[in-house]
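Inspection log for the structure reproduced underneath, given as structure tokens.
Apart from one protein chain that is not included, each protein chain of the complex appears where it belongs.
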Amino acid sequence: MRKSFFSMMKDLTKRPYTKEIRNYPKTPIDKEWENPISYARIEEELSQSSDIVFRKFLIRGKEEITCILGVVDGLVDKNLLDAYVLRIVMVDATVDPAFKEMTLKNIINSLMDRFTPANEVKKITRMGEAIDAMLAGDAVLFVEQSQEALVISARGWQTRGVNTPQREASIRGPQEAFNETLRTNTSLIRRIIKHPSLRLISMKIGALSNTDVVIAYVENRVSPDVVAEVKRRLNRVKIDGVIAGDILEEFLEDHPYSPFPQILHTERPDIVASSLLEGRVAIIVDGTPSVLIVPVTLPMFMQVNDDYYERAMIVILVRSIRYWGAAIAVLAPSLYIAVTTFHQELLPVTLALSIAGSREATPFSALGEAMLMLIALEVLQEGGLRLPKPIGQTIGIVGALIIGDAAVKASLVSPIMVIVIGLTAVSGYTIPYYSLAIGIRLIRLPLMILAGTMGFFGLGIGLYLILIHLLGLRSFGTPFLSPIAPLRIRAFLQDTLVRAPWWALKEDPDLIDTKHPHSGGRQ
Amino acid sequence: MQRLSTHQFTMLTAGVLLGTTFMVSGSIVTQAAGRDGWMAVMPAFLMCVPFTWMIFSLVPKYPNQDLVKISEKVLGKWLGKALGLSFSLIMIYFGGLFASQGVDMYNRTVLPLIPHYVLILGVSLITFYLYLSGIEVLARFAEVIFPLVCMALLFIAIFIIPRFERGELFPILQNGITPVLSAALNISPWPFEYVLFLAGLLPFLPAKPKDLKIIKVNFFKALALIIVLSTIVVLVQIMTFGPFETARLTYGLLVLGNMVEISRTIAGIEAVFTLFWTGALTLKAAAFFFAGIWGLQSVFGFKGKKSAIIVGIIFVLIPLLGGKGVNVVVEMAYIDRYIILPFAVLWILLVWGVDLWKHRQKSL
Partner (left out) sequence: MEASPKKPLRKRLLIVCVLVISLLILEGCGKREVEELAFMMGVGIDKGKQEGSYLVTIQVAKPKPSGGGGSTELEDWTLSVEGPIIASTIEKVNEMFDKQFFAGTVRVIVIGEDLARTGINEVLDFYQRYYQYRRTMYLVVAKGSAKDLLETKTTTHNIPALGLLGIIEGNKRQSTFPVTRLGHYLTILGRESQNPVIPSAEVIRSGDKGIYLSDEKGNEVIMSCAGVFEDGRLVDFLGDQETKGYLWLDDEIKTRRLEGERDRLKIVASVHNSKTKYKVEMIDEQLGIKFYIKASMALDEILGQQGEMSTEEWRNFLQEVEPILAQAIQEECEAAVAKSKKLQLDFIGIGRKIEIKNPKYWTEIKDNWPQGLEDFPVAFEIEVDVDHAGLARNSPVSPQKSESKGEGNIHQ
């Protein structure tokens, strides 16, 4: 690809959902997708894969007809197939008079109507359908000389059961989490919202992975514009494989170069269900234990399902602690730097003197010290993240106790800096959603540099830039900071910094004001 | 075309009306009116009411047009264009000066050692980012910033109470009403800065006729809020410093922030307040910047952002090359008094009057 630097930059700065559609080169079989079914062609193409099994057998009706059952090993329930397909057509049904009447012409209809006692059987005529069905885990019953086939649903593969949520622990909420199977996930949602207005629209994404994606929404609650826009953006996604649904996040979000997440993902069905009732859209992807929710606002990332199960009075405390925690996580190091290097008048005299005393022997500036500690903190976090649990604890002890304590004793950093960074780290964990917490870690460093070079003025510049950025963000047309700005007073009072008691919540929470989601809210 | 909501209009109005006037208001009004200076705030701000009323009365006749375009239609092409051009120039020049004054505030109090141009670049950076993000974001910015500024002012007012001197407000009206009126005249150009901004803001106001009524009411709400707030700020200064000292201090409010003591540990927190003052400052500077570019766009029919870049460079150069410190304060006062006030009054009266006369002619 030879592109000039500028066109490359231009390409990079385009919003993903406005990009041109990329076309993938097609394999030979792809071109025959619309052709009538030809078993010979399919066998030729697919029998190279060891997991694909073709079972040939004869049906002795009026004529002797060769049939083939094609399945992917491991994706089908073998017992089911043996007992309800093969056994019936080869043993049990052979005595049936209707069976004896079968000819090449009526075999498909006859089999479908009488001899395949499975709950989902479908007649297909095209190559593509047959291959798709097989690879998706259905059994396909070919008739050698016919251009039709039967799809018999007998999916059955190893799944992880419905477990308790791993990442989003909850105290009072239901303890179910999504798993990797699409149908299980949709069923978990359906079990909560038992109303026909819950729509689950299916589509497939990924040129090679053919991943099932379901768009879920509640009709009449959701703005039709948003649903249309979700569909439009999903349709534009052209990639080889959707390995995990989280990949789609980058394709769908409005502002790809923002540190703030504009799509919420959760592994809890109750969160998805309540979002759907609020009029949001959920995107459920096969093979992914988390569900994407759009549109979202910043306050949503500070809410936890327990907020809604706990009593409203308690939520006032809990939420305010979370907001304070977020503020400390963003600001604590930069405030400390600004105060100790520029605005010492803010420090009480005794504190100033004790900081001065403890810093007397340390070699770095406050900014350098803070960056050092922060990098150490990030290393510890990242290092501890993927370690097996027993070793993870060791990392914690080594990192926090030994390094921290020794660094102070060796006069490498001042003890107060250790406190500040420790506080920052702990406060960061009060942010419920990891994606937001990471974004906040990202803006912390620039803020520190600004505070270390220009004091409160620099900090102010940084904070205002972030604020303006946040004010300009939209998620599927919804301003990211709503209901704070633009102020929606009812939504602001009833479910932002505090939560109104359930009986006081108005029916229409007015949380989403989507405006032209197509263009990100601009006209 | 982006539109503001009525609430956004209120907050934007309040934010631009207030600007950073609270910094200098105490000093200016007490110079003229002594201990009765706080009474000067209300008449001064009320002076802009008839002119905003005239502007609002033009809106239904010329929907989706700012005052520059309206005056082109009413007064003819060339006169309209000349007025529009001078409108833009005033806005941009004054906006630049305004940024410069805010920087002066920093240089005097909390960060005297940071070079002038660093502060100017910082403030301009936020202003441009606001401009690039659009008027909607400016309105939302006002929605967030104005309540914060209000809270900061009230915070100071409450925590300075232990420093109040007894009886500084009395006797009331010792020298009669004349000094109060002359003080009011001194600060009366301030609301007209906003009136000029409003002249450019017209096309972004909510379009429905029903909303126009709400907007008129909301304008009065915002005005009342600002009057109350400014009066409190002046009152607090007089009660803490006494009239003589209030007049002597350049930025009395910053000194007030310096004097706040909460228990024995927390003191000297004016550095924290400057965070909020920066917000108020950039809000108003950005408002002038927007208004200046709207004017140019209406006059020359510019589209896109090329003009904005050039204007932006000029906008930075004005405070960079212009004076510092008290020069800026004096120059702003001159422009306020001898350019903004007469220009706004004449322009609006002219457009409104001629328009009224034309409609009379037609109906006759």
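In order of appearance the chains are A and B, and numbering begins at 1 in each one.
What we mean here is this: a residue touches a chain if its C-beta (ideal position, glycine included) is under 8 Å from a C-beta of that chain, and two chains touch if they have at least 3 such contacts.
What you see is a predicted model, and the numbers here were worked out from it, not measured in a lab.
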{"item": "Option from A:S365, A:Q381 or A:S435 whose C-beta touches the chain left out", "value": "A:S365"}
{"item": "Residue touching the undisplayed chain, where the options are A:M127, A:V408 or A:I484", "value": "A:V408"}
{"item": "Contact partner of the left-out chain, one of B:S71, B:N218, B:T240 or B:S298", "value": "B:T240"}
{"item": "Residues of chain B (touch criterion as defined above) contacting the omitted chain", "value": "1-2, 108-115, 117-118, 121-122, 124-125, 128-129, 131-135, 163, 165-168, 170-171, 174, 240-245, 248, 255, 258-259, 261, 264, 267-268, 303-305"}
{"item": "Hidden partner chain, residues of chain A it touches", "value": "9-10, 13-15, 18, 255, 257, 340-342, 344-345, 347, 349, 352-361, 365-366, 408-409, 415, 446, 449-450, 452-455, 458, 461, 465, 519-520, 522-523"}
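We adopt the following convention: only the chains that are shown with their structure count from here on.
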{"item": "Chain A and chain B: spacing of chain centres that average the CA atoms, whole Å", "value": "46"}
{"item": "Parts of chain A lying in touch with chain B, wherever the complex brings them together", "value": "342-343, 345-346, 348, 351, 454-461, 463-465, 467-469, 471-472, 479, 481, 484-487, 489, 522-523"}
{"item": "Residues of chain B that touch chain A when the two form their complex", "value": "1-2, 5, 7-8, 106, 110-111, 114, 118-119, 122, 125-126, 129-130, 133-134, 137, 139-141, 143-144, 264-269, 271-272, 274-275, 278-279, 282"}
